[in-house]
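Removed: one protein chain of the complex. Kept in place: all other protein chains.
Let's turn to subunit A:
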């Protein structure tokens, strides 16, 4: 609820200006598959989605309803040193939390939660033409049965910062959790560079 209020308040502020995107428009842009920032694979009944998260979106999420532009700019700068993604899992046919999908007993369920919470960092990597990087940070957003979708927030960094200029970012998911094989989600730098600027004053 708090985050919805934040988004709403920010939109009102941003809408008073013209020429650039407000935060809602930016979300619409990111969620439009044609812009290349959201990739999807459907395997059997499971929908896997990976979304690119630009620094501006991360900064807005962290800030309060009212904020100084300087605070926003400073957070954007911090988040510009990393590449962030959100990977989501959803059952297309079953109307229940995907975490229960094909789970046979409590032990099986606990194993899945453990994989999503702690092991997923070993199962996901980011490949560029030169490197293969494991996430430096990952966080499983548990749904506790309240949503069909389960997501994991992923952050990739490298000391040399070559990652930030790589032409292609290939998220590779070795799915030992839902057992859907290996999937690739490829993002192009040219698409990332087209992300519109946020209107912040």
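A few notes on this one:
We take it that a residue touches a chain if its C-beta (ideal position, glycine included) is under 8 Å from a C-beta of that chain, and two chains touch if they have at least 3 such contacts; residues count from 1.
Throughout what follows, contacts and distances are computed from a predicted model.
Among the names given as "Molybdenum ABC transporter ATP-binding protein", "Biotin synthase", "Transport permease protein" or "Outer membrane protein (OmpH-like)", UniProt records the absent chain under the name "Outer membrane protein (OmpH-like)". Interface note: of A:22, A:90 or A:175, the residue touching the hidden chain in the full complex is A:175. The chain that is not drawn here is touched, among residues A:28, A:42, A:65 or A:137, by A:42. For subunit A, the residues in touch with the chain missing from this view are 39, 41-44, 170, 174-176, 179-186.
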